[in-house]
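Only a single protein chain was left out; the remaining protein chains are all shown in position.
So that you can tell them apart, the chains are marked A, B and C in the order they are listed, and the count of residues begins at 1 in each.
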Amino acid sequence: MDWMLLGKAAIALGGPSVLFGALLAIASVRFKVETDPRVDEVFEALLGGNCGACGYPGCQPAAEAVVKGKAPVDVCVAGGRPVAEAVAKIMGVPLQVRERGVALVHCKGGFNESLPKAIYEGISSCAAADKIAGGWKACSYGCLGLGTCKAACPVNAIIIDEDGRRWVRREKCTGCGLCVEVCPRGLIEIVPRDQEVLVVCNNRDKASIAREVCSVCCIACRKCEKACPNGAISIHDNRAWIDYEKCDQCGKCIEVCPNNVIVRVVPAPVRRRKKGKVPSATIRKVERLIDREIP
Amino acid sequence: MNEAYRYFLIFLGALLVYNILLIRFIALCAFFGISSQVETSIGMAMSVLFVMTMATAVSWIAWNYILHPLGVGEFLYIPVFILIIAALVQFVEMVIRKISPPLYRGMGIYLPLITTNCAVLAAATESVKPGFLKMNIAYHFSLPEALIYTIGVALGYGLVIIMFSCIRERIKTAPIPHSFKGIPIAFIIAALLSLAFMGFANLLGI
Amino acid sequence: MIEKIRKLVVPLTIVCIVAALGLGFTYGVTRERISKQEKEKEAEACMEALPQVKTPRELKESKDLLNKAKKVISDSKVEIEKVFTSKKGIVFVLRSRGYGGMISLAIGISLIGEITGVSVISHNETPGLGANLENPKFRKQFIGKDKRSKLQLGKDIQALTGATFTSNGVVRGVKAALKIFDLIKGK
Partner (left out) sequence: MRAKISIFWVEFKKGFIEQNPLFKLLVGLCSALAVSTKVENGIFMGIAVIFVLVFSNAIIALIREKIPYDVRIPIFIVVIASFVTIVDLTLKAYFQPVYERLGVWIPLIVVNCIILARAEGFAYKNPVLGSIADGFGMGLGYTVVLLVMGVIRELLGTGKIVLFEKTIISLSHFNPPLIFIMFPGAFITFGCLMALLNRYEARKKG
């Protein structure tokens, strides 16, 4: 055995290690940045995908914001309740589940209801389609149905069916609002989760124009406004608006609406699968369209 | 050979002909994660340039004044260099965090990623053990040559990652087969870019 | 401060020293085998290049000739490493630039200045293309060539398919060996 070699090896690796160890030690004292140890703990608890759905540039800034008290403990949208519980435990505060809203697309018109004015064959992006001559739809307010919101959704809560209509799976939607930002027509709104009666049209043209381009649009007829016992509905910009604070969801407006623009959205009943029985593709498809409208 | 011309050849070879990402396949790990946005790519490219230059300088000194004279370079170069890189990266992170928070926000968050960036170790090793990367440069680098070489490598890394992220940002709206969306199409782009970079082979006889 | 330094430095240094000792030990165990293997490989290649030589003992490394050779070599893409002499001829061990890096070659030249063989010690060429230089068919083309041969790719020498850089590298090495032989043979 070559003892000299071993000694030299120990010096060659040990020397730098002493040097750099000391360097790091000095740096960790001299350049210490006061950080709350909870930041790291919270960071560990978050989902760690850096998805940005919470509105912070990444999980680390979000964790810092939570510890500083700037963000609530349920900041992690994608992580949902389990993560919120873990964060609340670290922060030592009781978890108050802030009821998150749910996304709503303010347009009901699919291919069958809303008239096209041109055939669009460009890239599959609403923003691009919107830029070309104001979109392919005759209605200049309606949904273009190319699925930019669907692509933006981190939890796959948005579905576009064969008729070009949009559905939001309410049980999946976390109300993060990423879809709101990407919609070039500003059709998506985060509404309170317990709000069931909703206006699903954003057309602000006069009735005469609106009626020509779409069979399911708001024509500002004011019937709902009159029918509402609480004065929760108002008409401006040629469409109906519901004040969610005042609305008691009685559904009288739904009955009078001539174009079925006001609808009640209810969660579909949860079906229980029998063990060992895998539903066929078609059945599963139906199941996915969880939110149905009751006109 | 003219001194300046030799420097130029070393630089060009590192930058294009033996591009560290597309021809040598080094440092791909963080590449696909980072390159989805132009902004992060620029941050990463800058941090790589900074860390790589520093790591090479220190490794060069360690090799020529410690490892080689002691005759233990043959089996200790990996631990020593990687120790140097890891410690340096951590040190720089601490210092930047304290001294300049804006710089830290722009660059600091990429620093931990760089410890495991193969490019830094590879460039540091190449500059003292020629032939490590099969760079066709058959002599020992002097310190300025090592630095020029490293800067070339780092700029080559930056060039590709920024170019690549621009392409990826544009391709986000393109109609791509569903299965290929996201990372798989990025690999296909990388293949095409790699083909293009193969065209630099034997440029100026490097 | 001192406490902190002690707390960080001691574990790091202990780990490093243990690692260094372990590696030193492994190196001590493997070193001889590595150098033996390298020598064997080189000797085998040299014997293949100069088939008249039957045992490695007949080959003698000549530092003197190596220094002379280094002086006369003019091609920057070729680097001469060793020169072996024997009663039957000379073997040059040199590295020439290929596509994937330096190709390490052993080139045997008989006393009358004819190539007796070219063998590859190590290379890093593309598998399936440049790596075909391991194929004896390609290398046998050089046997019998001397300084008068032009060694043009495509005419005298059939290049490897799809691997012009590699073929060029080998040809360049052979040319350099012939040139060195020519310049130093008188001395």
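Please note the rule applied: a residue touches a chain if its C-beta (ideal position, glycine included) is under 8 Å from a C-beta of that chain, and two chains touch if they have at least 3 such contacts.
All figures in this text were calculated on a predicted structure; none of them were measured in a lab.
The chain not displayed here makes contact, within the full complex, with A, B, C. Note that of B:I78, B:L103, B:L143 or B:L203, the residue touching the chain absent from this view is B:I78. Only one residue in the set B:S41, B:S59 or B:Q90 touches the chain that does not appear here, and it is B:Q90. Shown as candidates are A:A25, A:A65, A:C173 or A:C201; the residue that touches the absent chain is A:A25.
Residues 22-33, 75-76, 78-79, 82-83, 86-87, 90, 115-118, 120-122, 125, 132-134, 177-188, 190-192, 194-195, 198 are the ones on chain B that touch the missing chain.
Where chain A meets the omitted chain, the residues involved are 13, 17, 20-21, 24-25, 28, 281, 284. Within the entire complex, the positions of chain C that touch the omitted partner chain are 7-8, 11-12, 15-16, 19, 22-23, 26-27, 30, 33-34, 37-38, 41, 122, 124, 126-129, 162.
Assume only the chains that are shown with their structure count from here on.
Measuring from the average of all protein CA coordinates, the nearest chain centre is that of B.
Chain B and chain C, compared by their mean Cα positions, are separated by 29 Å.
Chain C has its Cα centroid 64 Å from the Cα centroid of chain A.
Our note on geometry: chain A versus chain B, Cα centroid distance of 38 Å, whole angstroms. Shared interface positions of chain B, defined as residues touching 2 or more other chains, are 72, 75-76, 79, 83. Chain C has residues 16, 19-20, 23-24, 27 in contact with two or more other chains.
Those residues of chain A whose C-beta lies close enough to touch chain C in the complex are 1-2, 5-6, 8-10, 12-14, 16-18, 20-22, 24-26, 28-29. Across the interface of their complex, chain A is touched by residues 1, 4-5, 7-9, 12-13, 15-17, 19-21, 23-25, 27-28 of chain C. Interface of chain B with chain C (complex): residues 1, 72, 74-76, 79, 83, 131, 134-136, 138, 201-202, 205.
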